[in-house]
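Only one protein chain is missing; all other protein chains are in place.
Each chain carries a letter (A and B) given by its place in the written order, and its residues are counted from 1.
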Amino acid sequence: MGEKKSTNIILFSGDYDKAMAAFIIANGAAAYDHDVTVFATFWGLNAFRKNEQVITKKGKLERMFEKMMPRGADNMGLSNMNFGGMGPKMIKNVIKKHNAVPLPDLIDMAKEQEVNLVACTMTMDLLGLQKEELIEGVEYAGVAAYLSEAENGNVNLFI
Amino acid sequence: MGEKKSTNIILFSGDYDKAMAAFIIANGAAAYDHDVTVFATFWGLNAFRKNEQVITKKGKLERMFEKMMPRGADNMGLSNMNFGGMGPKMIKNVIKKHNAVPLPDLIDMAKEQEVNLVACTMTMDLLGLQKEELIEGVEYAGVAAYLSEAENGNVNLFI
Partner (left out) sequence: MGEKKSTNIILFSGDYDKAMAAFIIANGAAAYDHDVTVFATFWGLNAFRKNEQVITKKGKLERMFEKMMPRGADNMGLSNMNFGGMGPKMIKNVIKKHNAVPLPDLIDMAKEQEVNLVACTMTMDLLGLQKEELIEGVEYAGVAAYLSEAENGNVNLFI
């Protein structure tokens, strides 16, 4: 299957709307029969966090990051017109009204379509995020793994 | 002309400076004889809005988005140093002073160079934007159309 096309998305952003765009493209590419990878790094890792609190041992600084960062896709803010949290509610309302797919469901769809969800281990370490805190089905790798895919990729995006 | 190179830019951002970068690259690539597409989605759609108000029928929520989002390229803010609207004025001053090209003119140049300006129908629907509200010369398509171009593209960017 060396001929299969490939889409590799770096999800750096922790914004609801940008992550939506990432997963709409990822799901589209998977439907197009691409090999698709979403490589989450920095704030993008929050999209892979579980909603519930997870008991972990970590330092003070790491605990602070844990508390301040949104716990999972559904709790992320907007890149634009966030209005202190009002914006995401508005977007979720229009998503519902227009029968569009909310972000957590887009991520589930991606999993079903065998999109590779990869968490960047280096930035997990940096932000003090542990594997237990991330959703099931996520793989763990570094920038070398990303590059080995992307250097043969067709659609490479940084979001 | 299957040999023609291609540049495909997703314009997600509604920031004046980011849209400038997108259209400078688009115009450069067109001058380089690439097939060029700017695919506007989410806040990037605002770059394609007409400056004048357009009478439409729409729901309350969609009307709210319409009012809150900038009406056209010339009314967009900056991604950085926006200073409540002062930043765009400063940038427009330096653009004038240095004989650079302001955003609305960059978009006109792109049209003249036959850059494909595409508005993402899914996010238009989401934000309640209607075709009458967008400038002439814009085409309408979804993520599938984007991917069918980008999978054979040379320069694919998400801005």
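As a working rule, contacts are C-beta pairs under 8 Å (C-beta built on N, C-alpha and C of every residue); 3 or more make two chains touch, one makes a residue touch a chain.
Note that this is a predicted model, so its numbers are computed, not measured.
Residue B:Gly28 is the one among B:Gly28, B:Pro104 or B:Gly142 that touches the chain not shown. Although one chain is not drawn, its touching partners on subunit A can still be listed: residues 10, 12-14, 41-43, 59, 61-62, 64-65, 68-69, 122, 125-128, 143-144, 146-148, 150-153, 156-158. Although one chain is hidden here, its contacts on subunit B can still be listed: residues 5, 7, 17-18, 21, 24-25, 28-29, 31-32, 34, 79-81, 90-91, 93-95, 97-98, 100, 154-159.
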